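One structure is given below, represented as structure tokens, and several questions about it will come after.
Certain chains of the assembly are absent from this excerpt, and the rest are unmoved.
In order of appearance the chains are A and B, and numbering begins at 1 in each one.
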Amino acid sequence: MAPIRRLVLDVLKPHSPSTVKFARNVADASGVVGVNAILLETDREVQNIRLVTEGEAIDADEVERRISDLGGTVHSIDEVVAGEQTVEPRDQPQDWLPP
Amino acid sequence: MAPIRRLVLDVLKPHSPSTVKFARNVADASGVVGVNAILLETDREVQNIRLVTEGEAIDADEVERRISDLGGTVHSIDEVVAGEQTVEPRDQPQDWLPP
């Protein structure tokens, strides 16, 4: 099957280990060349981060295993790019209209 | 007829198979060089994703067949690019005015 080039995950994690540790650990997964983690929300017990992983052929199973090994949970898969070339998402006119 | 260079589909799918599997499988369709799938909405039974496929000559029938083989339904065709060159959509002033 076509290789995965980008994987964006919505992750719930405890406060510790820190987001720094999460990002560095996931960046060591096979096929990953870089990771971006931004904080979306924080409350007393958990943090909600968005984890973007990029590479030529990301091992998605290893990425998810590393997240759960660090105590995190994948809440949703928000974006996937697969194939020989990176394809960007497209806006639609209705995206920016009030519902 | 002119070749298809981009096809953007609004797809309803069950939670399983995952979006990762969807994107990789569609990326293997004839004439497709890459796929982007973003999650638009999720509820208990189904997920709504936007699937962007790009290539030099996309086999639209095979793309739709792969989607339905995976249990998905094409809800609407949101964007099509056809021809020798890729043409981008145009905004109109009324697009960003309140209705």
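The criterion applied here is as follows: a contact is a pair of C-beta atoms (placed from the backbone, for glycine too) under 8 Å apart; a residue touches a chain by one contact, two chains touch by 3 or more.
In this text the structure is predicted, and so the values were computed from the model without any measurement.
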Whole-complex count of the repeated chain (2 shown) stands at 7
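In this section, only the chains that are shown with their structure count from here on.
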For the sequence-identical pair chain A and chain B, what is the superposition rotation angle on Cα atoms, to the nearest 5 degrees? 50
Could you grab the centroid distance between chain A and chain B? Build each centroid from C-alpha atoms only and quote it in angstrom. 21
Under the stated contact criterion, what part of chain B meets chain A in this complex? 6, 8, 18-20, 22-28, 32-39, 42, 50, 52-54, 78-79, 95-96, 98-99
Can you tell me which positions in chain A touch chain B when the two form their complex? 1-5, 7, 60, 76-90, 92-93, 96-98
